[in-house]
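Part of the complex only, each chain left as placed.
For clarity, chains are labelled A and B in written order, and residue numbers in each chain start from 1.
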């Protein structure tokens, strides 16, 4: 009987599997896991490995000197990077429009007229149609009194734009309501003496006239050429509860594309450039055309170019440290369409626009790892035999096959943090594997940027847990509608907010988005990364690219612990008649510990 | 007081009368109604009296407090001074309407521990 521990050094996580091997095969005693220290496959991993081995031993009540050997996988360094390139920008010049959703616009309807400063209302002639513009410091009672007085004199004040959060206060004090848009921060920039229109929709509705090119054309009597120029204004106002359009002579809204640089994908036979602003679909189509990818470069000065260079440099450095001399070529990229909420340049009310962006994940992976240094240091740290061996993919398959209900042909999908790896073991024992860029970390990044959180921790929490909304100080409603009660009142900050119920308790999501929007972003990020990558990976390992040839798909890795990703993947491959589910390594470990288990298994098989 | 009512009105909370004072759905207890009482005590009493469970208190020292009937008496939602009365009005209304409170939470009595 020999005591063995298999150790899998992953990019994010180092896992151990402890077993006693005798003539009847291995008897598993348990496992452990910890964060990987340093770049996978380098000597920096030693502290993590030592920790995980000791934890596995002490959990099983065994002592370090009973250990016969540590089995380590051939951990090839993987460096992955993420970058985001914004490809559109909304710019408002000459204050042509204000379209925003203040919490409290007032007086539904449409008003048109010439913009007039509040102080100048008294100078307007009866019969004039005007839009009143009230800046900072105008009290709401004075504003209402002034507007009412002007109307009494026959001045048609048909709408107002105000700086303070006063719209309802003003409208409530008028004999007949007019549409008023408030919270316009830079109201002093609204051009005066210009034709303008103010529209406020009923609660629950959005503006109809100012979001319609022909509506604006009707109001301002525009000819077809002018209408064409104003069309982007209308489009930008779609979906707003309230809007103001001021017709300035040279006013213009540009919904412009930012030149985002070129990505060059280098295959064995071809070298194809593709503009990042062409979008993810085009980039991935170009990638398919050059497959297998030999390398990729990005235009200098762009985020994507910088990211690819950083990834390559980091790998070169890792390799030079260990005296290896391989080239650090980009092995895969994944492009994903996304959007980023961004403050509109030239906006008067702090408007945000959702700009289109492309997120790119890239990966460098070496074929041969500098494992000798790692093994040597490990040997002296633990004072025990260390065997390096077993190709990672082979070991993953062996481990996955300990899942009840599986057999070859079997495909493993390892959903990690930086990469999505797949391996297929055919009936005759051959294993094909593929390593793709983009996994859990990209999902977190997409959630972070699409919601404009700028907080990776919150984004990670959102990724991993269901949402809820705090409906009172004492209960939240979960995203599936169930209510949960608390004895202690929730903090005021949580009130009416979207919260996430993570391991560390409840945490508010710092966003104005409704729960459903946050949920949609979360699910679409998972879909865009993992469903796309799972299909890409399986198609590349399946015989002839045909998924039907795969009997069983076992989903493994940290992201397989997710509460919805495995279901999404199962749904996506269901049509191909494949049995797909989350792995349950050794019938007990769930989707974790496959490689570590495979190492023990293989060693036991060899020594028997 | 005017600013407080303005905040309530702007949020469109339907106006009701409570203890003879026009309020935006939340009962307000003006300072003169209880001599030694603090804003917090007044606010909690007002909240308990209010059919909408939200109360605002202003004490002799000019402190303004927003409270909710179901919170413990000593743990109000907001306590601040009269210069922020308008903001208190908004937030009292938002408690009624079920909207997140306005502006940065530095003024809130209880916030989340920073993770």
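Structure notes:
Please note the rule applied: contacts are C-beta pairs under 8 Å (C-beta built on N, C-alpha and C of every residue); 3 or more make two chains touch, one makes a residue touch a chain.
What you see is a predicted model; the values in this text were computed from it and never measured.
Overall, this complex is built from protein chains in the amounts A x2, B x2.
Keep in mind that, in the parts below, only the chains that are shown with their structure count from here on.
Work out the mean CA point of subunit A and of subunit B, and you get 39 Å between them. Against subunit B, the residues of subunit A that register as touching in their complex are 103-104, 140, 165-169, 172, 457-458, 471-474, 489, 491-497, 504, 507-508, 512. Listed in rising order, the residues of subunit B touching subunit A in the complex are 6, 9-12, 68, 70-72, 75, 77-78, 90, 94-95, 98-102, 105, 108-112, 115.
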